[in-house]
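Please read through the structure below; I'll follow up with questions.
All protein chains but one are shown in place.
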Amino acid sequence: MSEAKGLKSWLTTTDHKRIGLLYFWTAFVFFLIGGVEALMIRAQLARPDSQLVGAETYNQLFTMHGTTMVFLALMPLGAAFFNFIVPLQIGARDVVFPRLNAFSYWVFLLGGLFMNASWFLPGHPAPDGGWFGYATLTERQFSPGPNIDFWLLGLQILGIASLAAGFNFIVTILNLRAPGMKMMRLPVFSWMTLVTSFLIITAFPVITVALVFLMFDRVFGTHFYLPAAGGDPVLWQHLFWVFGHPEVYILILPAMGVVSEVLPTFSRKPLFGYTVVVYSGVLIGFMGWGVWSHHMFSVGLGPIADSVFALTTMLIAIPTGVKIFNWLATLWGGQIRLTTAMCFALGFIALFTIGGLSGITHASPPADLQQTDTYYVVAHFHYVLFGGTIMGLFAGMYYWWPKMTGRLLSEPLGILHFWLTFIGMNLTFFPMHLIGLLGMPRRIYTYSTDLGLDRMNLWSSIGAFTIGLGMVVFVYNMWRTRRHGAVAGPNPWGGATLEWATSSPPPVHNFDVIPTVTSRMPLWDAQPPAKAPAEPVHVPPGSWWPLVAAAGLPVMALAPLTHTVWIVFVGAAILLYGIYRWAYEPFEV
Amino acid sequence: MSHAATTHHTSMGLDSRKMAFWAFIGSECLLFGTLISTYLIYQGRSVSGPTPGEILNIPVTSISTFDLLMSSLWMVLALAAVQRGDMKWAKVWLLGVAIGGAIFLGFQVYEFTSFVHEGLTLKTNLFGATFFVLTGTHGAHVTVGVLWMLTLWYRAMRGKLGPQHAVTVEIAGLYWHFVDVVWIAIFTLVYLLHK
Partner (left out) sequence: MEETKAVEHAHPTAGTYLRVAAILTVLTVIEVGVFYVPAFHPFLAPVLLFLSAVKFAIVVMFYMHLKMDSRFFTLVFGGPLLLASAVMLGLLFLYGVLTLGH
């Protein structure tokens, strides 16, 4: 039962639990980096006419803050839970393709490092075109340096990581469920992982193509987005947002899944309307494809396009709202326990709803013309992504920490973290609704006192540092828990789903005996299966090849960056060699 | 070993690798769909330079299209051979697929180089950009397919491929046929329906 230790065992791991931990720590570090970038933004904007950072650095800060948070923090934090928790929830011993899983992680790490390496080059040419990289600003003429190349290459690498994980989780959830685990008995978190995975495998190819076009424009002189040759910069916007809107559902659905697990556990009540919640999640996934041009209401698409997208955008509020009502109904009449996880889940409901309401106001093109490119939009998406996704992810962290580490995070410190975050978040972002409507544009490095918005900007900045303080408390909590945290049994919260039916942390083979499932809440409706006498369960070995293959990708990406073609072939050779050895090494799952 | 019922159980009774590969093919529909959409959006919008009507060679491309279609036939025959354990014919057909793919690529190289000589490059105009990126991406997929087939053929030659590996050959076939099917779309939309 002893698990291998040491660096090599981690570099070659194919165990979903270890990969989940790797994702978690890497993503959390990137989250802190993105947070520091945010603090620098808010420090700069705390006062009018500030010269703390110059305009160019400011552009890099908001670009990297957004890109880091979306691709290097929020998505991988979700992936950390997909990895660690989903196989346990479905009663499996691992994912279907453990080495592909490892590959996803290494590609993620290398892609994140690649993009952030730009900070360390002379002149720190970090990406500076916004996380959405609009053409023609990102074309060579207006962005001659390597900044945008780092961005578009890094994202292409990261896209591969996400795609691979998407395929893995779809097949895992569909094909590796324990006996009796019918689809409509699947925990909501696993359902949302499934929907998210389908969104990933369909949306990421679109942005890949968009990025390839931009890369070709910049490196090979094509004119995909350049008007002089008949190209259309707006095509970038279409392709980016065809990806980008499903992407925001990729960001929120996992957090909604977490909330759907946490609320029932700490209400001691089953989720209200499980079927409806699941179908709403699926519907949101589908409908998310039909709304993309609501990000383009000020582009001049014409009244028909604007009306169609306004309608589809308003419609998507319906399944979203349905979920919120189901969560509230879950709480109603429940025996509420206000653990930290529960507080974050409740905070999610409140804050995500506020974000949803500002979202509805965006759905009207005339209203949106006033709101777009102002801080009102910044308020909206931070309420849904911070108030929504991040609060949901923190709920997941406090909830699943004991399962993943064997120890419970301190509740008093957790509650402190919660309040600092909740208060800080509202202090930071609520005023932005107002300053936005009062005329404060986005993406400006400073502003004049004549706008009359000094005080509210200062409040936002104070709020941001309050959030930062909350994060310090959390980091201290994590560190302290390693030695002083209460040791957790298999089911410290009295949860209903299968991840609680094994020790904390689970043994390397997850379950001594794969349970047979007869209900949606196996631990509430039946006794956990009696432990069979220990018999050896085969666990797949580690492998170097996912790491080797992954390494080929950043090498390939060096080619456009250094303007040398042959490097592409070296990188491709590494990738193909790694894949060949991976395909043909003996590996029994 | 009592793990058979547990570790090899599949909830849907379907081969996981096949399921994953069909999902991958679904994903590729979005990739090629975006490339094709861009091609169609930009059709007729080139400001200068050669146009499709002036430069596309339908007769020659019809031959390469036919070649690719036939290679799909060799592929299903290869799979059938592997499934019945007839490795002698499996090697023949697998090599045939690889050669068929290589011939297609040869035609494509010929086409690309002659277009460049006639003044159409990536940079020339939107037609050049969209044409070369779309068909080039397809060609890159064919190249990967040829390498895949050669790898299978090589393993068969070393006696390391047999009927127990039929699913992996089937998956290689799915890839190959999909690449063929994308070409069917491209041949019609780019070549036959050019403006």
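By written order: A and B. Residues from 1 in each chain.
Assume a residue touches a chain if its C-beta (ideal position, glycine included) is under 8 Å from a C-beta of that chain, and two chains touch if they have at least 3 such contacts.
Being a predicted model, the structure only gives us computed values, none of them experimental.
Asker: In the complete assembly, which of A:Leu11, A:Val36 or A:Leu301 touches the absent chain?
Answerer: A:Leu301
Asker: Using the definition of touch stated at the top, determine which of B:Ser16, B:Ser46, B:Gln108 or B:Thr130 touches the missing chain.
Answerer: B:Ser16
Asker: Which chain B residues would touch the chain omitted from the figure, given the whole complex?
Answerer: 5, 7-10, 12-19, 22-23, 25-27, 29-30, 32-34, 36-37, 40-41, 43, 58, 62, 65-66, 69-70, 72-73, 75-77, 80, 83, 170, 173-174, 177-178, 180-181, 184-185, 187-188, 192-193
Asker: Even though one chain is hidden, which residues of chain A still touch it in the full complex?
Answerer: Residue positions of chain A that touch the missing chain: 96, 170, 198, 201-202, 206, 238, 242, 289-290, 293, 301, 305, 589.
One rule holds in what follows: only the chains that are shown with their structure count from here on.
Asker: Can you give the whole-Å distance between the Cα centres of chain A and chain B?
Answerer: 33
Asker: Contact residues on chain B for chain A in the complex?
Answerer: Residue positions touching the partner: 1-3, 6-7, 9-12, 14, 16, 19-20, 23-24, 26-28, 30-31, 34-35, 38, 41-42, 45-47, 122-123, 125-126, 128-130, 133, 147, 151, 155.
Asker: Quick one: in the complex, what on chain A touches chain B?
Answerer: 93, 96-97, 163, 166-168, 170-171, 174-177, 179, 181, 201-206, 208-210, 212-213, 216, 220-224, 228-232, 235, 239, 242, 514, 535, 537-538, 576, 580, 584, 589
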